[in-house]
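Every protein chain except one is present and positioned as in the full complex.
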Amino acid sequence: MMITPLPVNRDLILGSLSKGVRSDGRRLDEYRPIKFEFNVISKANGSASVRIGDTYVLVGVKAEIGKPFPDTPDEGVLIVNSEFVPLASPQFEAGPPDENSIELARVIDRGLRHGGAVDFKDLCIIPNEKVWILWVDIYVLDHGGDLFDATALASIAALMVTKIPVVVVEGSQIVVREEKRPLKIVDYPVSVTINKIGNYLLLDPTLEELELVEARLTMFTNSKGEICAVQKGLPGAFTYDEVMKSVELAKSKGRELRSILLESFNNWDKNVRGALNGV
Amino acid sequence: MSGKKRLIDENGLRVDGRRWNELRPLKIEVGILSNVDGSARIIQGKTHILVGVYGPRESFAKHVSLPDRSVVRCRYRMAPFSVEERKSPAPSRREIELSKVIREALEPAILVEEFPRTIIDIFIEVLEADGGTRCASITAASVALADAGIPMKDLVAACAVGKADGKLIVDLSDMEDKYGEADVPVAIMPNKNIITLLQMDGTLTSDEFNALLQLAMKGCKRIHEVQRKALKDGFGEIKNLVLEE
Partner (left out) sequence: MGEKVRSRSIVFPGDLIAEGSFRAGAYTYTEGNKIFSSVFGLCEIKNRVVNIIPLQGFYIPRVGDNVIGVIIDNSPTSWQVDINSPYIAVLQFSDALSKPVDVAREDIRRYLKSGDVILAEVIAFDKLRSPLLSIKGKDLGKLENGTLITFSPVKVPRLIGRRGSMINMIKKELSCKIIMGRNGRIWISSTDPQIVNLVRKIISLVEEESHLPGLTDKVKSLIVKERGNIDR
């Protein structure tokens, strides 16, 4: 059926914002409930899905052995790719990734890289020749408003449960063992995307609110509270004060999201490994 | 070692412990996506597929629609992480062929003449592949079409049968599909006993082919029961029905 993406409920949304609430009763800086699922795809080396309200994203990590980049001969390679599959939204067209999908993948890539998520040196097998290549494939399965933050969470979550085969170098030969080991996760970068409607800044917009969002600012922070990637998007603009307010939001909310991530992971880990080996 | 994998052991059990005529555990859920008109998730063994349906809807691109019927389009894709070796997201020749045969397995059931000038889009995303993805796609897509309320002559249920280690088997897993002697995916309209998908890969005698086709049709009927239950469950508890107006 044709769904017309028009801001028909402008009065409701703006009217609520002026009272400091959202049309669904949330505060401006409140996310919808966040739900994680770990290792949902057994053929992936690691995977996780995240739901935030109606938003539903799945990230799968595949590891393969390949050549390092010449400028980082002793480091593994991270490649982030994103698919906006058409069943997620009538606005997603079948076909190769469009600019929105590529933007998302690149922003997530920067967040993970500069957020220091993975120890790349740990992924080196033979310097200059063989390293682990991590393919992080993002699948957006249901578009419910904010894709960046859900995807960032699913990406780091998938890396946290990723296991790669143990390899041994014998002379110039690489022996790939059956046994697997986890990646060395160094930090847990998360993104907080600030959405601007009029003079209001809000987090986790619904699809209806998204129609009115003039500009967005995605900010990754690491566990030290450092900002590690930023992306402004959409045709609108921010004032200096709004940007600085966003920094504070990104730090405080980032901390909150990170603790939800770690708590979900620990609960899952406990259930999987049993109380004996639990973290 | 003969170098060939053994698919059926001395007790007649298959690699995953099933008997020759046993289906894998099958779970279908409906209405799981928020932006499509109909949706379904199927988990059959480790095979995990999501299907979303849009439509019928009028197309802005007039050249794709027809004046006397609805046009059905289908896209089958595998996620890069769905298989052992990462699959490139670019469509493969296999995915394009499967999109076509899946569409042509579903189309005979859809009452396309009821909605002229419209398009029905079926999007299939294989999240994990462990054999039988085309059959699972058809089974799930048919449920997603019903979830969208699209009028159909019947549901379409699909099941692969085949031959491994000289034995006829039902609902092939990935290993049996790859290393067995024959693979026969079949889809039927279960109320009508009409076959809408039939492919074969391998070698069979005509007696074996006949026997397999009958096995497949039986398998489809069991899958049909699961489809009906999924639709019913998706709607919540239905009792003491009250009709008004």
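Annotations
We just call them A and B in the order they show up, numbering each chain from 1.
The rule we apply is simple: contacts are C-beta pairs under 8 Å (C-beta built on N, C-alpha and C of every residue); 3 or more make two chains touch, one makes a residue touch a chain.
Remember, predicted model here, so these are calculated numbers, not experimental data.
Within the complete assembly, A:Pro7 is the residue of A:Pro7, A:Gly66, A:Pro165 or A:Gly233 that touches the hidden chain. Remark: the omitted chain is touched by one listed residue; of B:Arg117, B:Lys167 or B:Lys218 this is B:Arg117.
Checked against the hidden chain, the listed residues B:Ile28, B:Val72 or B:Ala148 yield one contact partner: B:Ala148. Listed here are the chain B residues that touch the chain not shown: 37-38, 55-58, 67, 109, 111, 114-118, 146-155, 189-192, 228, 231-232, 235-236, 238-245.
Of the residues in chain A, those that touch the hidden partner chain are 1-4, 6-12, 15-16, 19, 21-25.
The rule is short, and it goes like this: only the chains that are shown with their structure count from here on.
Rounded to a whole number, the gap between the C-alpha centres of chain A and chain B is 32 angstrom. Within the complex formed with chain B, the chain A residues making contact are 1-3, 40-44, 47, 54, 56, 58, 60-62, 64, 81, 83, 85-90, 94, 96-97, 135, 137, 139, 141-144, 207.
Across the complex, chain A is touched by residues 33-37, 39, 46, 48, 50-52, 54-58, 75, 77, 79-86, 89-90, 121, 123, 125, 127-130 of chain B.
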